[in-house]
Every structure is written in structure tokens, then in C-alpha cells.
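With one protein chain removed, the remaining protein chains of the complex are shown where they sit.
Let's look at chain A:
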Amino acid sequence: MMNIKTPKKGRVRRELEKRAPKLVENGKKTLILQGIKTSSVLNAVLTQIYHLKRDSAVRYTRKNENIRPFESGGETSLEFFSLKTDCSLFVFGSHSKKRPDNLIMGRTYDHHIYDLVEVGVENFKTTESFTYDRKLAPKVGSKPFFAFIGEGFESVEELKHLKEVLLDLFRGEVVENLNLAGLDRAYICTAVSSNRVYFTHCALRLKKSGKIVPRMELVEVGPSMDLVVRRHRLPNDDLRKEAMKTAREQPKKKVKNVSEDAVQGKIGKIYIPDQQVGDMALPNKAKGVKRERREAKNKKGANEHISKKLKEDSNNAG
């Protein structure tokens, strides 16, 4: 027998609704974590990636001895964390003699591992080591430009895969409306050799060119590193097919107050709030002024005597 469990609080219900599968998904969140041993380079890499994706990332700083994404049984804990934090991208750092400065990037589908790419980090340079105008520093969560250079990204299987993962990892949210004034960063990835990719993060400087399109200028702000591809695992075809499904038609937003009529055509309803005549601000209506005086003032003080008389009358009455 089963029990129906529903959240008791609205906040929890709303949170669950956010996590539910949707036709049009919200942006992917990233989980950044490490294995039992890391190097100082790797620590810096993970932190910098976290700072790049600050708005949509979760950083775990504890050691995880049970996570070995490529081995069977080593993904259980990772999948659990993915479910817990609702992240569908992960970056996992580990350091060993065999694979120094190892970075595993991967994606999950339905909180199960979808694909994996393992890279080694070399020639790492932090943001702090670059000198540039701080005004240029990209804002958190801005939509980046992406440039992939080199034929390796098409001909070599591993690099092709890496390109897709990098794009998914750093592209940020899919937006419909883009503010052109907010463009301030670009990621440049160059396939240097068949297994090495030079990855760098640049700030943008828009310069006037006399035309509509401003002249772009890139200023390297870091982090920059060489990614040496080691192992990778592609999803199997069935899984890929299922994960690539998209909704045929976009969900329509309900249009309120507009209706179609056969004769009149499109009809719109406009709601106007009640006129609050009693509360309307009147000229010369101060709180302290008594009604008689106010009225008298309204009569422009032409016959001041009458008003005084009125006042006396009212006093007598009271």
C-alpha cells in the first residue's frame, strides 16, 4: 500500500514545481565538487569556474571518496548530489599520480549521468594574474559570446564532444530577448592540437566604429588554461535521442481580456478602477482648517463678515 505525500507548506510546493520537468526548461545548474585529493591548481580552477558561473552553480568543498564518474558504482553519490541540488551539469576535480590536475566535466539527464569528458589542466592562469581595467570586468550572469577556433573541433571526436560540453557549461541561460548593452564577455576556445584545447575568458570592449555595429575588442581577463583531453564517454544512442527531444509547440501564454468576435473582430476589455471621488485631493483642503473657514476661503473672502457671523452662529448652536 502507498501513502499520498504532499508538501504541507506553499514554499515547498513552489520549490518542487520549479524542479519538475517542463516543456521549456530553465537554465541548467552546475555542481562543482572534488575528489579525495586535489592540487592547488585544481582548487583554483574549481573556484574560478564557480566564480564564472556564480549565479547558477553550487560548490561543494568537502572531499568525496565515493565519486569516480567513469567507474561503475562510482556515480551513485554524484547522481544523488545532482538530484539533491537539482544540478544537471557537474565539474569534478581530482588529482592523482596517473592523472594529475584532472577535471571531469559532464552532464546528467534525469539525474543520471549522460556523458563525461575528462581533461587535464595545464598552464593555468588565474584571473588575478591578469592586469586589466577593472571597469571592464564582466558582470555575473551576462550572456557570453563563444568562439571555437580550429578544425579539430569537427574532425576529432573527443574535441567535438568537449566543444558541446563547454558550450553547455558556460553559455548561461537561453534567452529570447537580449540587451545589447549587457554584452561584456567572450569565451575563446582554440584547438591547438588533436587533444589540446586552449581555453580563455575575455572581457569585451565595444568601440565606436561609425556604423551600427561597434568594433569589438577582446581583453583577456582569465582564467585561461590548456585542456588536455583524456577519457570521454558519449551517451548511447537511445539516451541521446530521448534527451534531444523538444516540445513540438511552445506553450502558449494565456491572453487575458482579449477576445475574438465574428462581427466586430478583436475585442479588448479595459478595466478602470472605481473613481474615489470622496478621497480626491481638493485644493486648499488642509486638515487643520475648519469647514466654515474653508468654505469662506472658497468664496474668495469677498464677504468675510458673513463667514464670521456664521461661525458665531454655529458656536451659539453648540
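Here is the rule we go by: a contact is a pair of C-beta atoms (placed from the backbone, for glycine too) under 8 Å apart; a residue touches a chain by one contact, two chains touch by 3 or more; residues count from 1.
The working rule: contacts and distances are computed from a predicted model.
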Missing subunit (named according to UniProt) among the choices "Lysosomal dipeptide transporter MFSD1", "LYR motif-containing protein 4", "Ribosome biogenesis regulatory protein" or "Enhancer of polycomb-like protein": "Ribosome biogenesis regulatory protein"
Identified contact with the non-displayed chain, of A:Leu16, A:Ile36, A:Val140 or A:Ile267: A:Leu16
Given A:Ile36, A:Val140 or A:Val174, the one touching the chain that is not displayed: A:Val174
Of A:Asp110, A:Glu128, A:Glu157 or A:Glu295, the one touching the omitted chain in the full complex: A:Asp110
Missing-chain contacts mapped onto chain A: 1-7, 13, 16-17, 19-23, 25, 28, 88, 107-111, 114, 123, 143-151, 153-154, 163-164, 167-168, 171, 174-182, 186, 188, 190, 192-193, 198, 200, 202, 204, 212-218, 220, 224, 235, 240, 242-247
